[in-house]
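Missing here: one protein chain of the complex. Every other protein chain is in place.
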Amino acid sequence: MSAQTIDADYNFGYLDEQTKRMIRRALLKAVAIPGYQVPFGSREMPLARGWGTGGIQITAALIGPEDTLKVIDQGADDTTNAVSIRRFFARVAGVKTTEKTNEATLIQTRHRIPEYPLSKGQILVYQVPQPEPLRKVESSEVETRKMHAWSEYGAMHVRLYEDIARYGRVATSYSYPVMVNDRYVMSPTPIPKFDNPKMDHMPALQLFGAGREKRIYAVPPFTKVKSLDFEDYPFEVQKWNEPCALCGARGSYLDEVITDDRGGRMFVCSDSSYCEDRRDAGHTGTQIDWAKDKAYLDPNPDEAA
Amino acid sequence: MSTIKNRLSVDENAPILTATALTRLYGERVGCRDVSFSLWPGEVLGIVGESGSGKSTLLRCLAGQDRPTSGTIALNFDGVPINLFDISEPMRRQLMRTKWGIVHQNPRDGLRMDVSAGGNIGERLMDRGDRHYGKIRSSALDWLSRVEIETNRVDDYPRQFSGGMQQRLQLARVLVPEPKLVFMDEPTGGLDVSVQARLLDLLRVLVRDLGIAAIIVTHDLAVARLLTDRLMVMKDGAVVEEGLTDQVLDDPHHAYTQLLTSAVLAA
Partner (left out) sequence: MTAMIKVHALQKHFIMHNQGGIRLPVFSDVAFDVSAGEALILHGESGVGKTSLLRILYGNYKPSSGHVLVRHGEDYIDLATATPRAILTVRRKTIRYVSQFLRVIPRVTTLDIVKDPLLARGIDDTMATEKAKDLLSRLNLAERLWHLAPATFSGGEQQRVNIARCFVDPASILLLDEPTASLDAKNRDVVVDLINEARESGAAIIGIFHDEYVRDRVATRRLDLTQFKKAA
């Protein structure tokens, strides 16, 4: 996609320069202490809190005219939230936007990490609803800060213990807590635990913003990120019995799509850009093959007419 | 050649806890005043007195939950002497989770009500770094049976338990890391008499078997007689009488102790 004309009524990137500097300072601190939640003065954004204002503020503080922005929501580039945020930055910063993971310098995400491995120099900005991984076991903020400060993380494992006791395995499938750089327990936001291993030693910089909770945290490139587990119940990611129905990919994160009201369903890649890429390269899944068989997908509609 | 003594070799052992001139003031009001004593490994000390006598204040100071206005608390675990309020808060918290435990009067204060019985016991092990589910689970089951809770209740929540069971579960949670020192605040307070008896006997046996030093705050002299070796009687924040438990109860010297012991039916 091409760059748009910048809306001159706003400062570049929407936020004023003082606010950007405040956020950048918080980001620097966050990068210096991987996994530590840095408080910051979260601003009002032209978007309701809880819709990604933390991520948007980080993006706004970082974005420059040379950047290329990709925004995904649940893996998809074409959902309302992703489209709105992309348009917003096209308007207030005039930057190029893209759906291609490898073209982006800055990727803002909600709930997913792209399937394509990220590379050095890229920045992944997560929108975070609840930054405190200990909140479910300890409601007091004073107490959770002490627990982080002194690495008192026994209670975190109680959550995992409870899952195994009740379901025979750790049933937590998203927002699965991780230990960053052997020091801080961190919530990876509601990404599926499928994506957790991608965070470990990722070449890209990972930044996390919680607008409502006013917290910023970070994982610098090539940092150890380990999902919490037990020796006898090691961390595992979700697996699917079938490949993507559209592109035939195995080993990508699949969404279940209901296709009719008679129990019909299929599983397709959650990362829409990745799926499209594969189809462009000639990969097909069962759904495409079946459609071709039925001539629902006619390569040449003119002839059929 | 025999000599006359008033101390034995047991008196030469290092105390696990020594409180010196502990005073806790709340503004003008006295919480506790000039309390000094020592506690030895394996010994059970009772603190009796009525509400407001300062026994709970003293216990909170001793357990590191409240900072005394003046005075010191010296602890000695494994031959390493430390001063409770000279060490950093994280170290104090670390000790609290490993070397000593607190049994609260209300089990809700000592349990996580939204975590299963097994999780409540297991947390203490996970706190100290245990990361093997199977081993944590079997410790939890073992401790449930030691406190006489059926092991098939391991995945139930504390709120599904009776008051007596909750209190026994709290006991298991406190004792599982095998602490050296346990503080108990009216451990049988809210329980029926019949349920109390069971808990008391359990406490007595566990404290003896594990060789734990314990400090028990109670207003119930029968509890004190059953569980404690030594007794301190508190009134208006000060210790008015102390000594061997049965001596203090059977031959009380201070007016207040005499009042206390005569006010109850055969303790």
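Each chain gets a letter, A and B, in the order it is written, and its residues are counted from 1.
What we mean here is this: a residue touches a chain if its C-beta (ideal position, glycine included) is under 8 Å from a C-beta of that chain, and two chains touch if they have at least 3 such contacts.
In this text the structure is predicted, and so the values were computed from the model without any measurement.
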(Q) Just to confirm, in the complete assembly, which displayed chains does the hidden chain contact? (A) B
Q) If the hidden chain were put back, which of B:Thr23, B:Thr69 or B:Gln247 would touch it? A) B:Gln247
**Q.** Hidden partner chain, touching residue among B:Ile121, B:Leu206 or B:Leu226
**A.** B:Leu226
Q | Sole residue of B:Ala14, B:Met91, B:Met113 or B:Ala255 that reaches the chain not shown, by the stated touch rule | A | B:Ala255
Q: Touching the hidden chain in the full complex, which residues of chain B are there? Just list them.
A: 2-8, 10-11, 40, 43, 197-198, 200-201, 204, 226, 229-230, 243-244, 246-247, 250-251, 253-255, 258-259, 262
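Here is the rule we use: only the chains that are shown with their structure count from here on.
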Q: List the centre-to-centre spacing of chain A and chain B in whole Å, with centres computed as mean CA coordinates.
A: 49
Q) Along chain B, where are the residues that touch chain A in the complex? A) 89-90, 93-94, 97, 112, 115-116, 118-119, 122-129, 131-134, 136-137, 154-155
Q) Hey, which residues of chain A end up touching chain B in the complex? A) 137, 146, 149-150, 152, 154-155, 157-158, 161-162, 164-166, 229-233
